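Here's a structure for you.
Complex shown without one protein chain; remaining protein chains in place.
Presenting chain A:
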Amino acid sequence: MKLKAMYSFLNGDLNRIEEQLKITVQTSDPLVNEASLHLLEAGGKRIRPVFVLLGGQFGTYHFEKMKRVAVALELIHMASLVHDDVIDGAMLRRGKETIQAKWGDRFAMYVGDYLFARALEQMCEIDDPVAHHILANTIVEVCRGEIEQISDKYRFDQNLRRYLQRIKRKTALLIAASCQLGAVVAGAPEAVHKKLYWFGYYVGMSFQITDDILDFIGTEKQLGKPAGSDLSQGHVTLPVLYAMRERTLKEQIMKVNEHTTNLEMANVIDRIKQTNAIEKSYELGDRYLQKALDTLQKLPRNRAWTALYNIAKYIGKRKY
């Protein structure tokens, strides 16, 4: 089953959210409009809005409220992508020129900040302190996670706990917040929205672990970048941590730095793939996925429940 088919009952609302995104980013300056629409038209799965809407089905679903939260989360995500492209010096995203490649770093900074402000304006239509507290906390933690990611580059002495903390902040928290916020704004009981948080958290962890595995086993065509790019850039991910349990390989990995050649890197990647690191990483990803499904069992069954179940399964099986 394709991902979109799992929540087809939300299609009407998702289309209205897409429209609202376009309306929200509009302003009097044509260049700001062009840049914002450039981003929106680049697409994306809009998975955060999907999680918000599904979370909302566990309470009193009021579309106007859901819409505000979904748009806010997607705009925050977009703003972070614009700034991430400045951080990475990325030229392309989803096959389209990035904002910084097209208009420069400074311009990209302003567009990102503009989108962030628009997101907060949308969120301010929600008069619920708990919702704001969750979102604000998530934003701060995500930023701290990104800083950690830079400080941990080429640090091969880090442990599994540090890696898990980093991917929690980098990926899992925003998915957890998306699931939880929908339910909070829909007035779902605390016991329910907290379970949705944990569901999103476990799914997010599993998703990022899979992403880190695919970076090694995916093809350049599937990934849109050469295999092993994470390690080339100094990111110590789960397969690397497991592979380093083999002493001789550990020594070789620890020599990786900014100047490592492509040939040397290809050799390191091949050696990592020959260990059981990928298999062990899948095992941990599956454990998180199982925790997500276990958490789901404690939630009331409805069509959103089925969609969340299918999405979790899909994420566990995805190949790129």
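Everything below uses one rule, namely that a contact is a pair of C-beta atoms (placed from the backbone, for glycine too) under 8 Å apart; a residue touches a chain by one contact, two chains touch by 3 or more; residues count from 1.
Basically, contacts and distances are computed from a predicted model.
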Answering from "Nitrate ABC transporter ATP-binding protein", "Peptide/nickel transport system permease protein", "Sarcosine oxidase delta subunit" or "Heptaprenyl diphosphate synthase": the UniProt protein name of the missing subunit is "Heptaprenyl diphosphate synthase"
The one of A:Leu92, A:Cys124 or A:Leu160 in touch with the missing chain is A:Cys124
Of the residues listed, A:Ala5, A:Leu92 or A:Ile150, which one is in contact with the missing chain?
A:Ile150
Of the candidates A:Val140, A:Leu160 or A:Met254, the residue in contact with the absent chain is A:Val140
Where A:Leu54, A:Val111, A:Val203 or A:Ile311 are the choices, the one touching the absent chain is A:Val111
The missing chain sits against chain A at residues 27-29, 31-32, 80, 83, 86-87, 89, 104-107, 109-114, 116-118, 120-121, 123-124, 127, 129, 132-133, 135-137, 139-140, 142-144, 146-147, 150-151
